[in-house]
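Since the structure comes first, as structure tokens, the remarks are kept for the end.
One protein chain omitted, others in place.
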Amino acid sequence: MADIPHEAEADLPPLEVPDVMPPHAHSWLGKWVFSQDAKYIAIQYSGTAVAIGLVALVLSWLMRLQLGFPGTFDFITPEAYYQFITMHGMIMVIYLLTAIFLGGFGNYLIPLMVGARDMVFPFVNMLSYWVYLAAVLVLVSSFFAPGGPTGAGWTLYPPQAIMSGTPGGAQAGILLMLLSLILFIIGFTMGGLNYVVTVLQARTRGMTMMRLPLTVWGIFTATVMALLAFPALFVACVMMMFDRLLGTSFFMPALVEFGEQLNYGGGTPIAFQHLFWFFGHPEVYIVALPAFGIVSDLIAVHARKNIFGYRMMVWAIVIIGGLSFIVWAHHMYVSGMHPWFGFFFATTTLIIAVPTAIKVYNWVLTLWRGDIHLTLPMLFALGFIVTFVNGGLTGLFLGNVVVDVPLSDTMFVVAHFHMVMGVAPIMVIFGAIYHWYPLITGRMLNETLGQIHFWVTFIGAYAIFFPMHYVGLVGVPRRYYELGEASFLTTPVDGLNAFITVAALVVGAAQMLFLFNLGWSIRRGRDAGHNPWRATSLEWQTPDVPPRHGNWGDRLPPVYRWAYDYSVPGAPDDFIAQNDPATPDPQAVPHGVRP
Amino acid sequence: MRMALVLVLIVVASVAFHLVSPWWWTPIASDWDYIDNTLVITFWITGLVFAAVVLFMAYCVFRFRHREGRKAEFNPENRRLEIWLSVATGIGVAAMLVPGLFVWKQFITVPDDAVEVEVFAQQWYWSYRLPGEDGQLGTSDPEYVSADNPLGVNPHDRFGADDVIVEGDLYLNLNQPVKVLLRSIDVLHNFYVPEFRAKMDMVPGMVTYYWFEPIRTGEFEVLCAEYCGISHSFMRGFVRVVEQDEYDAWLQGQPTFAEYAGAVPDPARATRVADRPEP
Partner (left out) sequence: MIVFLLVLATIIGLWLSRQRLASKPWLETGAPPARAEAVAVAPARLGLAVFLAVVGGLFAMLGSAFVMQIDEYPWQLVPLPRMIWFSTAALVAASLALHRAAGAARRAEPGRRDAALAAATLATLAFLAGQGLVWRALGDGGVVLSGTPAGSLVYLITGLHGLHVLGGLVALGRVWLRQAQRPGSAQARAAIALCAIYWHALLFVWLALIALFSGLANEVLALFGALLT
């Protein structure tokens, strides 16, 4: 890297932001706790997200035990069951997936991949993490509040969310939940400002938008969407808090509770649903787009081939991001909103399937005539495609308004969204961790443990959620503490439910293996060396592995090419790093591929 | 190698499960077999796509796996292939969407000969109200709810007096289209009978509806399909679809609103409106 000829640099455009070294931490506390270095903040974010995610995992075990073996576990009362499902859903969607993709991967990868020394506002970035931590702590505290956490379902629909028929509705549970969400949104906004401005302003010389790896495109688009979508949730939370605490009636019509008239009137519960899903649907893509981006890079690196149709991939990300703001009401086909909306939202929803399908085609076409190394990241990427295609296709059932009618609010929906925004993105998270762990720690994760982890997780997760679709198809509603005698079933679903529960316990246990691997490999993993996957993108070209404070030594890397120069004809190696100015021998290039 | 095999197995197992497992929808009892048909179309199209994509992946993983000396092809994009795939996808999507929209139009267009039945939900049981002899339901408001008037029927409304109040199972006439008017007074509920396929949320403060025509007699379970608090899963009831004469016999035994509680408003009771500081 040091011997780049200066002629090549001469015609690079100047930096948009002056190259300043971010402030050095002077104390242990400043380096590890109140760190302003995006890499440390990323690890703090991820660590917190995984920790709270473990809570959600245990909750999912408990609720599966109840569903698989109803009546066996006395301590799982209906109250407890509904508290478990609510907390599981909320933690997974917001505090784990959103936080780890944007706060974790976003913080670690954006500065490295665009060739910046750090985020543009390091102090705000640090604050973002601490506010996020506060949100998590408030959430955890609700477990210890009188009445326990809220059991309103992760959608928190009023009026039931703030009434006494719901666990935590008349106590502190719901208030702590709302407060925690408000904090999360404030914290996220701080982080989000950073990601957007960093991508826009701090790209190194030569790094045009169209040379960015798709990971950055995914995270960037998702952040922009989140910045626009989260205010809706913020408003909904504040208004509901007012309803519960100050006696306003934003979402509360005239009500009778157990024979008593309540002092509310004039509000509309559906207004909350609109606000919630105006946030909630983009949220799905806020989780999905970073996953799309990361998986594109994983496939390209490990198939030693450029991502097929890079332009199309970028357009698809942007189009999906835009469209996702006009499909929200497909969550509300049977909510009692005006039925004419059904036509509009069904159409937009099915249109969004087209760019999504293009992305899938391009992933599998990247495999075509590749040089596929079945490494752990690649295995997880393949697992992602299978589960995402499965979950995406069942989305076509639920997006098509009339097919949604019999299926909505059944276990089919639960199976669908777990497949598409639970299993699939988590596959990407695992793949990404196996891929970037060597960069973060300098060591490889243990291969044997990783193989066991992958096979159990992949096959197990499929065994959990594929049969669950059929539980819904026969008509079992979601959020049922126990089904009991059900005369509409031609074949009982008890056996299927027990099977799903056992599979869930096994898959959960496999995650412990993964956590053990993470800790064990820090000290004992095989030494990774420099760029073990032979990747082109900038994060692997840092002078030190793991990258030091400021990332790039004394000079920012200039960029000469896009991030996917794999197996270029005529090149001596099967990859050319983005900051490598060398041009392959023009004679060896087949006509029409290169100028 | 192993991965390619597993991918093939996943497709085979999924298709096999779909075809031979005993878990399939419960036999239909309303005229919404259009919905079932649209669903089956969707199953075929999506099933084909799923099998095609995963099998293609399996082939790639097998055929192009890393071997010594192998080099990937350099192929940034292929305009024609991408356009061709997008168009094919668009056609597939349209094939699912268009029938869906037609059926939806039917779903929200209530036929003229449908009779009205009000379904009334509160935590955590169902009641029903039929229009009575005048064929008109009286108005209602949560304000009027009391021990004598659990459904909150407006006692000042002349159409309300002959409304039939049903507590217990609901009887429906075979082959008579029904428009169910859905009303809740506390939280969201959802009136869902799996055999009828249709469902709609019940939202306090408004009246929602859907319609269907029962096409076979029998006893069908009512479930609440929108989470409504701790006893959500116990909020059950039954609808019986019967022949005309059995229906008439049952209807005779049900009280009208006038009979139910004397229908006299209690003047001593302060109403909600009077309680509120706002006019």
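Chains: A and B, in written order; residue numbering restarts at 1 for each.
One rule holds for everything that comes next: a residue touches a chain if its C-beta (ideal position, glycine included) is under 8 Å from a C-beta of that chain, and two chains touch if they have at least 3 such contacts.
All values reported here derive from a predicted model rather than from experimental measurement.
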From the listed residues A:48, A:306 or A:551, report the one that touches the chain absent from this view. A:306
Can you work out which residue in A:187, A:218 or A:267 touches the chain that's missing from view? A:267
Would you indicate which residue among A:206, A:392 or A:460 is in contact with the undisplayed chain? A:206
Touching the hidden chain, out of A:40, A:234, A:397 or A:552, is A:234
Pick out the residues on chain A that sit against the missing chain. 8, 11-13, 16-17, 120-121, 189, 192-194, 196-197, 200-202, 206, 208-211, 224, 227-228, 230-232, 234-235, 238-239, 242, 246-250, 263, 266-268, 271, 274-275, 278, 306, 310-311, 314-315, 318, 322, 325, 560-562, 564-565, 581, 583, 594-595
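Definition applied: only the chains that are shown with their structure count from here on.
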In their shared complex, chain B is touched by residues of chain A numbered 78-79, 82, 151-153, 157, 159-160, 163, 165-167, 169, 253-259, 261, 263, 265, 267-270, 303-306, 308-312, 334-336, 339-340, 342-343, 346-347, 350-351, 353-354, 357-358, 360-362, 364-365, 367-374, 379, 382, 385-386, 389-390, 393-394, 396-397, 400-403, 405-410, 458-459, 462, 466-467, 470-471, 473-475, 477-484, 486-491, 493, 496, 564, 566-569, 574, 593
With touch defined as at the start, can you tell me which chain B residues reach chain A in the complex? 3, 6-7, 10, 14, 17, 21-27, 32, 34-36, 38-39, 42, 45-46, 49-50, 53-54, 56-57, 60-61, 64-66, 70-78, 81-82, 85-86, 89-90, 93, 96-97, 100-101, 103-105, 107-108, 122-124, 141-143, 145-147, 150, 152, 182, 185-188, 190, 192-195, 197-206, 208, 219-221, 223-234, 272, 275-276
